[in-house]
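Read the structure below first, then the notes.
Complex shown without one protein chain; remaining protein chains in place.
Which chain is which? They are A, B and C, in the order written, and residues in each are numbered from 1.
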Amino acid sequence: MKVILLINCPDQAGIISSVTQFLHSRNGNIVYLDQHVDKSSNVFFMRLESEFDTENFNTSTFKKIFDDVLAQPYQMHWSLHLDGLKPKMALFVSKYKHCIYDILGRHNAGELAVDIPFILSNHPDLRFIADQFNIPFYHLPFSKENSAEAEDRQLALLSEHKIDFIVLARYMQIVSSRLIAIYPNKIINIHHSFLPAFAGAKPYHAAFKRGVKIIGATSHYVTSELDEGPIIEQDVTTVSHLHSIPDFIGKGMDLEKIVLSRAIKLHILRKTMVYNNKTIIFS
Amino acid sequence: MKVILLINCPDQAGIISSVTQFLHSRNGNIVYLDQHVDKSSNVFFMRLESEFDTENFNTSTFKKIFDDVLAQPYQMHWSLHLDGLKPKMALFVSKYKHCIYDILGRHNAGELAVDIPFILSNHPDLRFIADQFNIPFYHLPFSKENSAEAEDRQLALLSEHKIDFIVLARYMQIVSSRLIAIYPNKIINIHHSFLPAFAGAKPYHAAFKRGVKIIGATSHYVTSELDEGPIIEQDVTTVSHLHSIPDFIGKGMDLEKIVLSRAIKLHILRKTMVYNNKTIIFS
Amino acid sequence: MKVILLINCPDQAGIISSVTQFLHSRNGNIVYLDQHVDKSSNVFFMRLESEFDTENFNTSTFKKIFDDVLAQPYQMHWSLHLDGLKPKMALFVSKYKHCIYDILGRHNAGELAVDIPFILSNHPDLRFIADQFNIPFYHLPFSKENSAEAEDRQLALLSEHKIDFIVLARYMQIVSSRLIAIYPNKIINIHHSFLPAFAGAKPYHAAFKRGVKIIGATSHYVTSELDEGPIIEQDVTTVSHLHSIPDFIGKGMDLEKIVLSRAIKLHILRKTMVYNNKTIIFS
Partner (left out) sequence: MKVILLINCPDQAGIISSVTQFLHSRNGNIVYLDQHVDKSSNVFFMRLESEFDTENFNTSTFKKIFDDVLAQPYQMHWSLHLDGLKPKMALFVSKYKHCIYDILGRHNAGELAVDIPFILSNHPDLRFIADQFNIPFYHLPFSKENSAEAEDRQLALLSEHKIDFIVLARYMQIVSSRLIAIYPNKIINIHHSFLPAFAGAKPYHAAFKRGVKIIGATSHYVTSELDEGPIIEQDVTTVSHLHSIPDFIGKGMDLEKIVLSRAIKLHILRKTMVYNNKTIIFS
C-alpha cells in the first residue's frame, strides 16, 4: 500500500535524514520525495510517498509513533493519506454549463479519482445536466431572508455526505464564513481572471476595457477575503483588438475549465500545501 | 516604392471600397490590407500597403488629393509612411543592462530598422555599453533642483536629433508631461509586470508575496497616467514556490527583453494604432 | 442577413477594389474583410462578411451575377455561406471518452453552432455517452471481410443525413479513400502529436522515448496521405523527466480536446481555406 505524507515545520538541520531514516527503519520504501525550504519564512516543506507491506502496516499505530518520534520534536504540521482512497467532492454550480460539463465528463472518463455525492446550486437551471450524469441535484436558493437557514441546510448536506472538499464551478454566490471555517483550504474556486488583476465582478469586461493582450483564469482556495485566497493554478491565453467581450468570455471559458480541473487534480493527489496564504505545489 | 496608410474614422458603408478604388485608380497595387471595426465605439480602422511606380508617385501630391477626396469626407485620422525610411529612436536607460544589451545586439544584428542617434541616462553606469556599440551617451541626472533644466536639455537633444520615438528600456525616472505631450503614443515603456496587476514599484516583490503562478511583462505607450497607457504587447512565464524574488527578477528580465523588442518592432513597422487608450495591432 | 464569401484566385491588381465595389454597389455593407497573398505561389485569398437587407437579397441571383462579373474574369475559386445556417456534423469515435465528452458538453453548452445527427463508431463502448446526450449512435464495425459493405453503409448514413462535415474524435480506423474523395477538406482529424513529429501510431510512446520537453496535438483535414493533411490547429504543453507515458497521455488528452474543438469552431465559422496542402486561417 502507498502512504502519502505531507509535512511542514520550522527549517532545521537533519529533518530529511530523520524522516527518511524513520521510514526506512519501518520497512517503508520511499518512492517519491519532494522538499522545499521557504527561505523568507524559514519553513521546511516535504511530500513523501512510501510503499509498505499492507499486512504489517497499521495506520493508527504508524501515526502515533510518527507523532511521538518526529512530529513533536520537529514541531511539524503534517497529514497522512492512504493512496487509493477516493475523496468525496461536492460540486457547487449556478448557471454556467462549461465547468460542470467539463468536470462530469472528466469524471466519467475516469480522469478524476473522486466520488461526487451531489451537486448543489442556487439556481435550478443545471438540474438536467446532473440528471444526464445521474448525480443527485439540490436546488438551494439563497436570499436575504433565508440565508441562515440555507446555510444550515448546506452544511447539513455536506456533513451528511461526509464531503472532503468542495469545488465552486462558477458558483455565483459568496460562500459563508462558517463554511470557510469548516473547510479551510478545502474549497476550490475558479476566478475568471488572471488574479490579482481584475478581482471582483465582470473581469472580462474590465480586461476588455483596459485593452490587455492576454487574459487568464485563476483557481484558488477560498478564504474570507474575496479573490484573495492562496492560488493553486493559473493559465492565460492571448487576445487582441479583434476580440469582443463575448470572445473574451468564450476564450476564457476554455481557460476556466482547464485551470479548475488541474487544481482539482492537484488537490486530489495531495500535491498542495498552504502556508502564508500561498501554495506549495509538489512535483 | 511601398506606401503604408494608417486610417481611422467613424464607421460607415463604402469606406473599403472607396479607399481601394482610389488606390487602384492611381495605379497603386494593394499588397496588404487589414481592417477592423470597433463595434463598441463604431470606429473603423485600416492599414494598407500599396506599391507605386516611384517615378510617378509624388508624396505631397498624393497626400493632398487623398485628403480632399477621402480624408475630409470620411472624417479620417490618417497618416502615410514611406516604407524603408528608418525612424530615429532615442534610447533612455538607467542601470539595468539586459534591455539595452538586447536592443543594441538586435540593432547590430540587423533586426531593428532604426537609427539610434544617442542613448540618454540619468545614471552614468551604462556608458561603457554605449561605448561598446559606438553610440553617443548623454548622462543627464535629474534632481528636484535641476528638473526643469534637465527637461529642457532632454527636449533639446530629442529635437536636435529629430527623434521620431523614444524607448524607455527600464528607464527609472518618471517622464515629464511636457515630453509626453510632444511625443504622444511615441514613447514606449516596458513595465515589469502583467499589467494591470502590480502597477507601480517593485512588481516582482508584490507578485512573490501574492503567490502568483505566472508573471509577466507589459510594453505600453506612455501617457500621463503612470502604467495606464495603451498596451502594445504582453507576455508571461510560469513561476512556482521554488522561485525566490531574485528568480522572479531573472525570469522577468527575459520577458522584458522580448516584450519590449516586439513592441519596438510593431512600432517601427507602423502596425500600431491607438484609440480610446487601447491599441489596434495590425497583422 | 449576413453573407460570408471565401475567395481565392491568382493574385492580380484590383481584386479587392473590384470585389468591395461590387458588394457596395449591391447595397452590401462589408463588416469584415481579411485578405492574404501567398507570395510563393502568387495566390490571393479573401474572406468577407457582408450584411444585406434580407428582402432584397436573392442568393441564387447573387451567385449568378458574382460568378459572371467577378469569379470568371478573375478565375476565382469561391464559396458563399449564409451566416446562421447550422452545418450538419457527423461524429466518428472509437473508445476514447475525452473528446466525445468535450464535444457534446460544448454542444449542449451552446458553444458549437452545428447539428449532430448521429455518432458513428467501430466499437460499441461509447454508446452510453451518445445515450446520455440523446444522439443516435450507430455501431459500424470494420473487418477485412466487411470493409466494402461497411463503407457503403457509412456513406449511406452520411448522405441520408445530409452531413456537411465529419469529425474524427480519436476514431481509430483509417478512413477510406472514397470517403475522403466525397468530403474533401471536410473531414477533421485530431492527431495526438505535434505533427510532423511522431506521425503514425503510439506518438506518446515515441515522444517519451525521445525525451522531448514539449508534447503537442494537431488537428488537420484528412487527405489520402496519413497524418499529412493540411494542419488547422496545433497546441503544445510542457513535459519533463517526471512524466511517465500515462502522464504524457493524460496531459495530451487535454490538448487533443482543446485543439480539436478549436479546429471545429474555425471550420463552422468558415474561417479556413485550403491551398497547396496548407490552411489559410482567417482572423
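Just so it is clear, a residue touches a chain if its C-beta (ideal position, glycine included) is under 8 Å from a C-beta of that chain, and two chains touch if they have at least 3 such contacts.
Quick caveat, the model's predicted, so the values are computed rather than measured.
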**Asked** Which of these, C:F52, C:F165, C:F194 or C:F248, touches the one chain of the complex that we don't see?
**Response** C:F194
**Complete:** The missing chain sits against chain C at residues 36, 38-40, 194-198, 210-214, 216, 230-236, 240-242, 244, 277-281
**Item:** Touching residues on chain B - with respect to the absent chain
**Value:** 97-98, 101-102, 104-106, 108-111, 129, 132-133, 242, 250, 253-254, 258, 261, 283
**Message:** Suppose we count only contacts with the excluded chain; which residues of chain A make the list?
**Reply:** 13-14, 16-17, 20-21, 23-24, 29-35, 37, 283
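As a working rule, only the chains that are shown with their structure count from here on.
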**Prompt:** Where the CA atoms of chain A average out and where those of chain C average out, how many Å apart are those spots?
**Reply:** 36
**Message:** Going by the contact rule already set, what residues in chain A reach two or more other chains?
**Reply:** 242
